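Just one protein chain is left out here, and the rest sit where they should.
Take a look at subunit A:
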Amino acid sequence: MKLRRRQRERLSLWLQYLAFVAVIAVVVYAADWGRLKEAFFRVDIIESMFPTIITVALRNTILYTLGAFAFGLVFGTLLALMRLSRVAPYRWVATAYIELFRGLPALLVLFLVGYGIPIAFPEREIPGGVFGSIAIGLGLTAAAYMAETIRAGIQAVPKGQMEAARTLGMSHFTAMRTIVIPQAFRIVIPPLTNELILLTKDSSLAYVLGVTASTIEVTKFGRDTLNDRVNATPLLVAGFTYLIITLPLSQVVRRLELRYAKAR
């Protein structure tokens, strides 16, 4: 008997489901769950990590991320405006900076800030200690990425917006600040969210600055516990802790975009 088109499609779909379930079943059946649990899911180790992983490690991860993001956002906006400037040297400087800092590994920049600045200016300290060093060290790299995103956002605002603002007597600067940049930021919310999530994970690079018990962040905390207990469970716990930040963040951003949708 010849199958009708919809019957063929349905059959094909069911075969795909079946293959998918089979693969999972084989993996689940073949895996040695006892050893896996012993290596990655020791409940006693998980319990021992709380509440420090939240009250200290996660708190620091969030602080470092926000610090670096704030620094990167301000500096990145400045770089974006310099790239769009009518003054040629501003454009050259901004372009050189962006090309350089997008190419350098964030780890190296963080290292140079953490150890280079104290050597260069022995009398002074970076304000905020480890927090300040990380905010600047990661922020310098983030700024280079964000500058390009923000520049694209500014250029995506129709030219007529600037013209209308200037026609009303606003200076170029006032028009940028009150008319163009607010619209540009609405446009670049999704890519900036990406940058924030990337920064959350880059904050794990803080270890190169030698963090202490009070300045430790999630990944370093996981690795230290791993060394103490000679067990991989802490890494798994640390890894899932990042989801506590990133999942709600996505929700917040989605809501933000909805709110701005009517004012676009």
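Convention: contacts are C-beta pairs under 8 Å (C-beta built on N, C-alpha and C of every residue); 3 or more make two chains touch, one makes a residue touch a chain; residues count from 1.
Quick note on the criterion: contacts and distances are computed from a predicted model.
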{"item": "Record-based protein name (UniProt) of the chain missing from this complex, from \"Pyruvate formate-lyase-activating enzyme\", \"Acyl carrier protein\", \"Fe-S cluster assembly protein SufB\" or \"Amino acid ABC transporter ATP-binding protein\"", "value": "\"Amino acid ABC transporter ATP-binding protein\""}
{"item": "Contact partner of the left-out chain, one of A:Gln16, A:Thr55, A:Ser85 or A:Ser171", "value": "A:Ser171"}
{"item": "Residue numbers in subunit A that touch the chain omitted from display", "value": "158, 160-161, 163-171, 174, 178-179, 182-183, 186, 260, 262-264"}
